[in-house]
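Yeah, one chain of the complex is gone here, protein chain that is, but the others are all in their spots.
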Amino acid sequence: MTAVDTAPAAPPPVEEGIWTRLRRRKLALLGLLLIAATLLGAIFAPYLTQFDPDEQLFEGLSITGAPMAPGGMFPLGTDLLGRDLLTRILYGARTSLIIGLLANGVALLIGTFVGVTAGYFGGILGGILMRLTDLMMAFPALLLAICLAAIFQPSLWIVVMVIATVNWVQTARVLYAETASLSQREFIAAERTLGAGHMRILFRHILPHLVPTIIVWGTLGISTTVLLEATLSYLGVGVQPPTPSWGNIIFENQTYFQAAPWLVFFPGLAIVTLALAFNLVGDAFREVLDPTQRGRT
Amino acid sequence: MLAFIARRLIQSALILLGVSFITFALLYLFPADPVRQIAGRSATPETVANIRAQLGLDQPFVVQYLRYLGNLLQGDLGRSYLQKTEVGTLIVSRLPASLLLMAGAIVCELMLGLTMGIIAAIRRGTGTDNSLMIVSFIGVSAPQFVVGLLLLYVFAVQLRWFPIGGYGTFSHLVLPAVTLGILGSGWYSRMMRSSMIDVLRQDYIRTARAKGLGRARVLFRHALPNAILPIIAMIGIDVGIFMGGIVVVESVFGWPGIGQLAWQAIQRVDIPIIMGVTLVSACAIVLGNLVADIASLLADPRIKVR
Amino acid sequence: MTTQEILSPAAQVAGEAPVVLSVRDLDISVRQQGGVKPLVIGLTFDLRRGETLAIAGESGSGKSLTSLAIMGLLPPPAVHVAAGSIIFGDVDLTKLAETKLQAIRGSRIAMIFQEPMTALNPVMRIGDQLVEALRAHEPLSRQAARTRALEALRAVRLTEPERRLSQYPHELSGGMRQRVVIAMAIALRPDILIADEPTTALDVTVQREVLDLLRDLSRDMGTALILITHDMGVVAEMADRVLVMQSGVMVETAAVGQLFSAPKQAYTQALLAAVPRMGQGREASVKPLWRPLVSIRDMVVTYDLKGGILGRTQSRVHAVEGVTFDIHPGETFALVGESGCGKSTIARALTGLVPHQGIVEFDGETLGSTPAARFAASRQMQMIFQDPMAALNGRMRVGDLVMEPLVIHGIGDVASRRARAEALFDRVGLTRDALDRYPHEFSGGQRQRICIARALALNPKLILADESVSALDVSVQASVLDLLAELKAEMDMSYLFISHDMAIVENIADRVAVMFLGQIVETGSSAQVFGNPQHSYTRRLIDAVPHPDPSRVLPVRAVHASDPPSPVRRVGDPPKRLALRSVGSGHLVASEA
Partner (left out) sequence: DGHSAMDPDAQYGGNITITYKDDVATLDPAIGYDWQNWSMIKSLYDGLMDYEPGTTDLRPGLAESYEISDDGMTFTFKLREGVKFHNGREMTAEDVKYSLDRVTDPVTQSPGAGFFGSIAGFDAASAGGGEGLSGVTVVDPYTVQIQLSRPDATFLHVMGLNFASVVAREAVEAAGADFGKTAMGTGAFKLSEWTIGQRLVFEKNADYWREGLPYLDSVTFEVGQEPIVALLRLQNGEVDVPGDGIPPAKFMEVMADPEQASRVIEGGQLHTGYITLNVNIPPFDNVDVRKAVNMAINKERITQVINGRAVPATQPLPPSMPGYTDGYAGYSYDVEGAKALLGEAGFPDGFETELFVMNTDPNPRIAQAIQQDLSQIGITASIQSLAQASVIAAGGEADQAPMIWSGGMAWIADFPDASNFYGPILGCDGAVQGGWNWSWYCNEEIDAMAIEADSMTDPAMVDDRLKMWSDVYMAVMEDAPWVPVFNEQRYTMKSPRMGGADALYVDPVSIPVNYDYVFVTDVQ
């Protein structure tokens, strides 16, 4: 009677590494390429350009003080102080990557911690954590950022902390809902009956299921974070000049969008590209990490 | 339902209390002396001390806070330090404009975002899908100041379709609302896309098709109301996000809302105004969430009021 | 009965009736990475007016795809009709444009899907969904459509049809929803009604009602019915003709009597053999032991429903209300009863997933509620869940899943755990190389075997099997049940076997308890309960079971609709406790009012 059992639906599993599977996705490759290019540009900025990012070049301004349009000596033009824009974008990548990865990462971490803890344990602890989240949500983030940055002297690390403090809330909300519903799933109940402890359930069973959501919010958060840094710079509480970041290059020059569009266009392009790249890679990772997607494209 | 609303209101009151405390504490720690701003450059130390005492700023923090709270409970938000006007009056005169702008922005982001999301979901995996998603990225990543000025330049200055800034008629509202909504529409199009893809896989969609319904009806009568459910709750969160955006958008378009009030107050450490605007925006956020939750309740008959 | 007047005169006898649908050499394929893969091959059959054709076969054999192909609803773009024709009247449905198909769908050919819980749009009122279906095909006014919708609801014998119109799907029970789906399908009196597993998700008593309803309707309206099912009992009761499928190919087709009495193909024979039958209950192997393994006394589990401004408990779900029973070592104790009667809750309380009141002793010790006590108990007591897919973490390799309990309890090292997992896989009939695959790469039966392997990893004394075979094909079900039986014999294990399937319970349980609304209404040995049912509810359950025997004459029943009773009660208003009285050695029955 046991004979009727059907054969497994899937083809025999060809063991492939994540890398192999990633490589098959052209868009993901493109994303990786863009990220790598940004990283390399940031690291090797001094070798890629002959200028110093803070150097206000005599040739960089017209006699009336106008910035130079792209071309010639300055492939992307110069800014309002006569600095080479390409150089500033290359060096700015350092700041923006730190902000985008670190601030965003810390925010994700906090959000994940709060959301998952509240969603999994529920009860009073969860209630308190979620009320805290509600409170943060109701609090104007920008004001909080301004106050925090003003109370501590502004610096890159403070900016990272400020952004992290402000940006975890939505992740927490989303992960809370997801964790709460995951906790009701049968395989979690099954784990419990096996005697698994909370830590084991959380780290081995719940977190892996949250990875797609975390990736989505993480990649989308990159551009938001980079721009938030810019807003903070604009309010005078961001990364201090003359340190370039993509966001503050835009904000410094945004009123000139008509007179010197390159000053807004190129850093803007950089942000969109980076965000897109991370998202492409994130999308791919989401699928690659999902075992049910194995063997498909 | 009423009990649910009542419970949420109580919760909201507690949240507002928390917000007021944190804001007050942050402003207390803020490294700038409002009295100096009031007293002016030529003031003598005595005058400064006198003004400080008048405003009660020489009192310990807890006393200051409790006094503020006491007044707040009587509906008194205090007077602006620099304008000497009741904060309540200032806010009341500007709030409607901000709320109108936000409402416009929500409509705009929903229209843009949902349409893009739906089209992308239907054309999933095609070039249309990809390009729409890239557009949504640009929406998410574009600085509002630049978007605002660009729209203003193209549609108001060059094409003259809309007035250059100002407040009053519907045509004044369009550009600022679009500017404020573009960011959200990027998010919404992505969310709508995945929600829609999810819904289109559901059994009841198949049932609807099996009934012989047309494509449009299946899409709009069956898929859309379900796909939109998870998004309704997000609209509440938007109010909070807008609070940051209105500062920029209102100043670009000369929109007389509370964003500009807040911005000026922060520059000059006009604490009563900052407190007032913070509380009002917190109220708006809390109410926005409440409304979104109630809307979810109404839109989704399955959610039982717990 | 008003419905009789409304519905069409009695149908003609099938057989001489004209052919309404003719499927010829139907091939359905899917485009995949590695090319085109055929899913259904060369299917050919005719459907006559008024006839009921049952398509039977195991899961994945292509039953649903066939029905979807007829509806023109194959999931685009991957799955498509590769060849063949589906002739309806004088048109070939496979060649028809979408808009033309839309006109046929719902009005001439209607379909009922398996899962009543998800088949209805959750945010639309029942009435709107019905009216919409009607107005899509006939130029009716809202009012007229509403009247027709009401007629349809009455036709499916739904209680309070007016009120139903303005209700939402979630406010109805599964059986009621399935009636709504049926009402929607028959409202336009289609020529053909396709029912894809219409009762699989329903309780036996409700299944009974729905089947009776379908039969009456097809008889009264002369509608041809394609009934897709894996339940041979249903086939036997309902079908005029049977078509057996396996792996996309038609294995055998015959009149129902002929198929059951003299199946030609080996596959059909195996299929029929696997079907559990009632009335073959075995004598209990109750061993007279002095100490039960599990002793439950007066277990109560309630779920609080909060409400009001302060979020106070306003009402309670009395899921389990004073249940008392013992499970002896080496015994299979079964809990039967309809959905929501509290079976799972008992299992969950035993494993500590929900808090309970009352005394539970396990192996002589009171089962504590401290984490440490629970941890200790979890070595001795393992659970196998209904849906193996849901119970396995889809993101882990099954090998890791099976080793999971060993890791949790700190048993052995990496190598020894692996060895144990391999041994377990051998034992449950899986190959070792399967250890490195993911759950979704297995069939349902295989997955359940993985769950069993995981449960066995710690050598428990008691296995709680909650609907562990309900989701499986008959043949697979049989093989899993055999496995459980073997294991029991080998390892001297006890089972708490939870099921709503009377036939299975009769076949494997030593002792049985029948539950209703959180309380036991009858308990005793398998032979006592099934052979001599005392409680009316027990009898109703047994009567409702379809028998895989087409010759059996069905008792005449008035098809009626009843709303399921609710275990939700206000605080301070607990349900009345039923007193059990003994009617012979260990056979206890609740007194009836």
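As written, the chains take the letters A, B and C, and residue 1 is the first residue of each chain.
The definition used in the following text is that contacts are C-beta pairs under 8 Å (C-beta built on N, C-alpha and C of every residue); 3 or more make two chains touch, one makes a residue touch a chain.
Only a predicted model underlies this, so the values are computations on that prediction, with no experimental measurement involved.
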item: Touch partners, limited to displayed chains, of the chain removed from view; value: A, B
item: Residues of chain A (touch criterion as defined above) contacting the omitted chain; value: 54-56, 61, 63-66, 80-82, 146, 150, 153-154, 234-237, 240-242, 252, 255-259
item: Interface with the undisplayed chain - residues on chain B; value: 30-34, 36-48, 50-51, 54, 79-80, 82-86, 89-90, 93-94, 97, 149, 152-153, 156-157, 164-167, 250-257, 260-261, 264, 266-269
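To be clear about the criterion, only the chains that are shown with their structure count from here on.
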item: Pair with more cross-chain C-beta pairs in contact, given B-C and A-C; value: A-C
item: CA centroid of chain A to CA centroid of chain B, Å; value: 23
item: Inter-chain centre distance, chain A versus chain C - centres from mean C-alpha coordinates, in Å; value: 46
item: Residues of chain B engaged with two or more neighbouring chains; value: none
item: For the chain B and chain C complex, residues of the former touching the latter; value: 3, 6-7, 10, 202-204, 206-215, 217, 221-222, 225-226, 229, 299-302, 305-306
item: Chain B-touching residues of chain A, taken from the complex the two chains share; value: 131, 134-135, 137-144, 146-148, 150-151, 170, 173, 220, 223-224, 226-227, 230-231, 235, 250-251, 254-255, 257-258, 264, 268, 271-272, 275-276, 279
item: Chain B contact footprint on chain C (complex, rising order); value: 71, 73, 98-99, 101-107, 110-111, 113, 115, 118-124, 132-133, 136-137, 168, 170-171, 181, 184, 306-311
